[in-house]
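Dumping the structure here so I can ask a few things about it.
Selected chains only, in their assembly positions.
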Amino acid sequence: NRKNEAKYKYVPQVNISEHEPRNAVWGENFPKEYQSYIQTADTSFASYQGGSKMRDVLEEDPNLVILWAGYGFSKDYNQGRGHYYAVEDIHNTLRTGAPKGPGDGPMPATCWTCKSPDVPRLMNEHGIAEFYQGKWADKGEEVVNPIGCADCHDSKTMKLTITRPALIEAFESMGKDITQATHQEMRSLVCAQCHVEYYFNKNLPGKEGTPYLVFPWKNGMSVEDMEKYYDEIEFSDWTHQLSKAPMLKAQHPGYETYLTGVHADRGVSCADCHMPYKSEGGQKFTDHHIQSPLNNIANACQVCHREEANKLAENVYERQRKANENRLKLEGFLVKAHIEAKKAWDLGATEDQMKEILQDIRHAQWRWDYAAAAHGASFHSPVETARVLGSGLEIVQKGRIKLARLLADLGHNAPVDMPDITSKEKAQAYIGLDMEKLNSDKEVFLETVVPKWLEKAKEREAKMTPQINK
Amino acid sequence: MLKNILPQKHSNWRATAVFLIAIMMGLGLFMAKEAEIVSYMSDDPKACVNCHVMTPVYNSWMHSSHREWASCNDCHVPHDNIVNTYYFKAKDGLFHASVFTLRAEPEVMFMREASQEVVQDNCIRCHVQQVTQTKYDGWIETHGANRTDRQCWECHREVPHGRIHGISTIKHNIAPIPTDTEQTVIPEWLEQKINQDKQSPHEE
């Protein structure tokens, strides 16, 4: 009909093939969108807690090293930056280790899922479960284009589209049908392909052994619902090095927390704030420079709020400060709880005595992480974030009082000495990480393995010339 | 005061504005005093309440969603260019003042057509992004077709003066009157008592 015609009418310069992963190729047809997309390479903006600047989160807050002791995140954790860096950053992070080649390294192939438009291409070529199989390093030469057009768009119609099976399956698990999503919902759902809590399920019937990407939404998306989900299947991401608690790592539940805020309630989508319209030479287009809206208040906020930019930024910062205040309190208690639990083990506590305590630590830290890991949550949904932090403060109290009594029973009735963790280095030394080795191994990997990956990819892609229209 | 009213020095239409104001003043001291006509040039909504017939609209605006965002002139005076702004103001000022002085104000006023156009333009000036972008579909349904051939306030009938119009619709006003500075919010008796207390600390 005419409406659709109007909406998606354009004269393509090139014929973009269905699984074209190279953003520059799409850029031939859509220069404005591409040019703005390319700006996600800019790393000059820093806000109170966000922005595109590289921010070493462990350095800013060494407590985290203790919270994640025994898990990859204690080695290296930076705040996310522009989509342009998705591939580069997964190469760089110490969490992915220094694989020497295929089959090596700590991480599964599933890690690639949210980093590149090569992913839908590969899933199409090999199958979904097949994509998730094997090591991360196995696909190093296949996944090289950072997040881009083919992740969100249909190459024929340019319509927004869902390219990640995990989101579709998650909707199914909730008894919902994602194909019924409205256009406005799609403007958030394309983001919900990645900005969500996830885990790797190795026990899916028929796919045993494959770290299959799953969003734990079956019972709902609240912190309690997902906790219940994980408790029921007795899942844990890792066992804590100090406390031995069976831990959960919350990963950026951005979409889930956003949904509980007033903007979602009023139908405001992710794209409304992170991809507002922009005018250039009398032409309007969607700004694909996805970033902190605080670097773009005029377009991102003032369309709806005719407040001064300063005031709007201050509104955001105020909510973030208030959330951080209680987050840091909870965090401090969690650090204590892990170290107190270690003390109890050291003094001879039994599994039985520790069981409830460890469960409390698991639940309290899960809540802390749920509130902390989605970097936007303290603005997207300040009231829910505060509620979750409060519930974490409740649980950690219960656990620590049990610990105090247990320690007293074991002969230690006094505050437990805390290590010096005033810097990232000190904290990492305390948990016994050999950072020098990790870093030098990584260097070797980046200097030897990665260049080969990129070279092979170049060769491969050289054969995929797009068809130019005349 | 004139400094605030007049456009920037050196702008070439400053003369026009001065000229228009001069005409207005020429209407006579009596009228100027009666109607606080000069204050009509100000952007302060209180300027409009200098005429009691404007108090009902002032008060309804005061209780509206727009109080914190849009003053009278934001809606009722053109903002397309600054010459127009002052020309329209002066013209309107003269018209209102004459009617007021003659005590010919109707019970229920209506915007003249020229004013309506001005207001409609101003609604759009502020809300253009909200009502024209298809991307806000999810937030504001159905603005596409409707907005162009109708007046905004056909639907948004509460904006900003409410549904009831007319100069007797608000009987008792406690709208502030800008020239009225003799009173403070602390009643005299209380000020006295507090001062008494301060001067001679109470002794038991």
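Note that the chains are named A and B in the order they appear, and that numbering of residues resets to 1 at the start of each chain.
As a working rule, contacts are C-beta pairs under 8 Å (C-beta built on N, C-alpha and C of every residue); 3 or more make two chains touch, one makes a residue touch a chain.
Please read these numbers as outputs of a predicted model, since none were measured by experiment.
The stoichiometry of the whole complex, written in the labels shown, is A x2, B x1.
Note that in this section only the chains that are shown with their structure count from here on.
Rounded to whole angstrom, the centroid-to-centroid distance between chain A and chain B, based on C-alpha atoms, equals 51 Å.
Considering their complex, residues 69, 126, 129-130, 133, 135-139 of chain B touch chain A. If you check the complex, the residues on chain A that touch chain B are 182-185, 187, 266-269, 271-272, 277, 286, 303-304, 306.
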